[in-house]
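What you see is the complex with one protein chain gone and the rest in place.
And then subunit A:
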Amino acid sequence: MADTLTSAAAQSAESAAHAARLDHVSKAFGRPGGRQLVLDDITLDVRPGEFVCLLGASGCGKSTLLNLVAGLDKPSAGSITTPGGRPALMFQEHALFPWLTAGKNIELTLRMRGMPREQRRPEAERLLSLVRLGGAYGKRVHELSGGMRQRVALARALAQDSQLLLMDEPFAALDAITRDVLHDELTRIWSETNLSVLFVTHNVREAVRLAQRVVLLSSRPGRINREWAIDIPQPRRIEDAAVADLSVEITEELRGEIRRHGQH
């Protein structure tokens, strides 16, 4: 344990400036009709403890960008650094393993991290109670509701003990009531930890509800179009007037960007 403590301290010292840095990142995929540029010259810093939402219409390469930051794919040009180690990643589907219980799903992540056996169970219990699922340790994935599955998935992502959490439209498949509750939950957990979050969505209100900074991407290729710093205090509500006003402004910008694609 002493080992991890020192390395964590060293990490926080060197990563004081950013949790993730994307430096002129481009990504192109080879296609039969030539190469297609998906991401074009993206430069973005996520500060430690910052909550950033990436917003864009279809074809803006949001998911590609997250894959690059997660290290699942390599950029064609530019560089990506994540000083806090391998980022945790949460998907739109819960992606929990159905042959394991909720608790064992989390313990598998702890095991891959190299945590000794006797520490795993208490840590899994702690993470489950952090997402307020204290009684769900022995539950199978199919016994949980959609919202509970996503909370277990969040606990599993937190089990990686990474300083950066990447979220790829994690609430898009949930009903509106559950999504709203999970927004509150995510805000609570984020403010209780020093986690940095890079959150991808196509839902403008969701972005304004959650983020300190919203980054609008243009489509085909994905470029950074505009940024908004959001100083509406947390916890916000999705129906707050300030949230709605800013959402209208951002939606206008987004629609203008989409219209541009229909003009040729």
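Just so we're on the same page, a residue touches a chain if its C-beta (ideal position, glycine included) is under 8 Å from a C-beta of that chain, and two chains touch if they have at least 3 such contacts; residues count from 1.
As a working rule, contacts and distances are computed from a predicted model.
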Could you check which of "mannan endo-1,4-beta-mannosidase", "NitT/TauT family transport system permease protein", "Phosphoribosylformylglycinamidine synthase subunit PurQ" or "Xanthine dehydrogenase family protein molybdopterin-binding subunit" matches the UniProt name for the chain that's left out? "NitT/TauT family transport system permease protein"
Hidden-chain contact residue, picked from the options A:Thr109, A:Gln163, A:Thr201 or A:Ser247: A:Thr109
From the list A:Asp23, A:Asp41, A:Glu185 or A:Glu253, pick the residue that touches the absent chain. A:Glu185
If you put the missing chain back, which residues of subunit A would it touch? 49, 51, 70, 72, 86, 88-89, 91, 93, 95, 97-100, 108-109, 112-113, 132-135, 140-148, 156, 160, 177-178, 181, 184-185, 188, 190-192, 194, 212, 231, 233-237
